[in-house]
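First up is the structure itself, then whatever we jot down about it.
Right after this comes chain A.
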Amino acid sequence: MSSKKWLLVVMVLCVVAVGVMAEVRVGVVFATGGLGDRSFNDAGYEGIKKAEKELGIVYDYVEPQAIAEFESHQRAFAQSGKYDLIVCLGFDQADSLQKVAKEYPKQKFVLIDSVVDASNVASITFKDHEKTFLVGALAAMLTTDTKNFRQMNSAARIGAIGGMDIPLINAFLAGYTAGAKYINPNTEVYKAYVDAWNDPAKAKELALNMYNRGADIVYHAAGGSGLGIFKAAKQVNKYAIGTDSNQNFIEPDHVLLSAVRRLDNVIYDQIKLVIDGKWQGGVHNLGLKEKALDYTVEDSNLKIPQEMIDEVETLRAKIVSGEIVVPDKFEDIDAFLAKVKR
Partner candidate 1 sequence: MKFWKKAANLVLRFVLALVASGIILYLSGYSPLKAYKAMFWGAISNWDGIALSLVQATPLIFTGLAVAFANNCGIFNIGGEGQLYLGAIAAGIIGAFLPSMPHFLHLFLALAGGAVVGGLWASIAAWLKVKANANEVIITIMLNNISILLCSYLVNYVFKAPGPVPQTPEVQPSASLSRLGTGTQLSTALFLGVLLVFAVWFILYRTKVGYEIRAVGANPRAAAAAGINVPGMMTLALFLSGSLAGLGGASQVLGLHGRFIQGFSPGYGFDGIAVAILGGNSPIGVLFSALLFGLMRAGGMVLDRTTKIPVDFVLIIQAAIILFVAAPDIFKSLKGGVKGARSVAK
Partner candidate 2 sequence: MEALRMTNISKNFGQVKALNRAEIVVNKGEIHSLLGENGAGKTTLMKILYGIHQEDEGQIFLNGQKVTISSPKEAISLGINMVFQHFMLIPNLTVMENIILGKEEAKMGVLSYGESRKKVMELSERLGLKIRPDMKVEDIPVGEKQRVEIIKALFRGAEILILDEPTAVLTPQEVTELFKVLKALKAENKTIIIITHKLKETMAIADNVTVLRNGKTQGVIEAKKATPEILAQMMVGRSVMLEVEKDKVEKGQVILEAKNLSLGNNLKNISFKLHEGEILGFAGVEGNGQTELLETLVGLQMPTSGDILYNKQNIINHSVKERLIMGIGFIPEDRNDRGLISNFNIWQNCILGYQDRYQKNGILNLSAIYKESKKLVDRYQIKTEGIFSPTSSLSGGNAQKLLVGRVFYHSPQVLIIAHPTRGVDVGAIEYLHQEILAMRAQGKAIILVSADLDEIKQLSDRIAVLYEGSIVVEGSAHSFSEEELGIYMAGGALKESKVVGS
């Protein structure tokens, strides 16, 4: 055998060895809505798949059916010792992660949407009200635009449907309301809650009700339930706004835009930090400034006038610079409006 061939064999062996050694394994514990919600879990999954493609990681995931299952899944992943990083999606995993992170102090965890105070947990929270502020502002402009959108009526009425009446979701709705009223203080914002993340039928009824009361656009922060809102929009030929991931393609003739969390980016970044050896625990509160949040009009057949986009982009700049501090509670909206209008 020639020395060239030997060299080749050695090289191949090296590549294989490096491949085996460097293979990063990630465990994912999704939120109870499960994959296919085209929202929270799916957005997270995008990041995992991106990491698989670009960074060559491998992963296992679970889709728990109940809160009581989180702890057991987290522990089983940690116990196996096979995972370089365990990603936990959803605020309701915090309690169990508190326990499990303590039992396995060398295991790295990422927790989305809540905080666990441990050095081996990176807790990631979002200033979701910042992105919904932009979306709300756009909705307020669009709902009276009877020229470009034939199905809009002249009344300044819009809607927002939350998954549950909880602070996290209320921050979404508060930002949305503040954005709408910032543009037009007379905008009426209907709000309602589905009380479930996976009940599209009920969400649809709630949305139909809002459309019947004269709202043209309904935004949702309701996980898997949100799919019902798009159905309602299609049924009465009105408009909707998606959430968490790009949902425009679901009903491209009715979904104007989606307020997105770049959860894919965030999770991808976390995995990359692990691979690069730069990963750190602690609390990360991310917003527009960190590009963890955005909105997107891609895949929608509806065309939003450029001047509106421009106006929203100015708002984004103001938020990034700190000139506008978006409220995340309903009770703070009035004070906010009074302050910005002076």
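List of remarks:
Just so we're on the same page, contacts are C-beta pairs under 8 Å (C-beta built on N, C-alpha and C of every residue); 3 or more make two chains touch, one makes a residue touch a chain; residues count from 1.
A quick word on the picks: all candidates are chains of the complex that A comes from, given by their letters.
What you are looking at is a predicted structure, and each value in this text was computed from that prediction instead of being measured.
For chain A, the touching partner in this complex, chosen from 1 or 2, is 1.
Contact residues on chain A toward candidate 1 in their complex (touch as defined above): 32, 34-35, 60, 62-69, 71-73, 75-77, 79, 91-92, 94-95, 103, 113-115, 125, 164-168, 171, 195.
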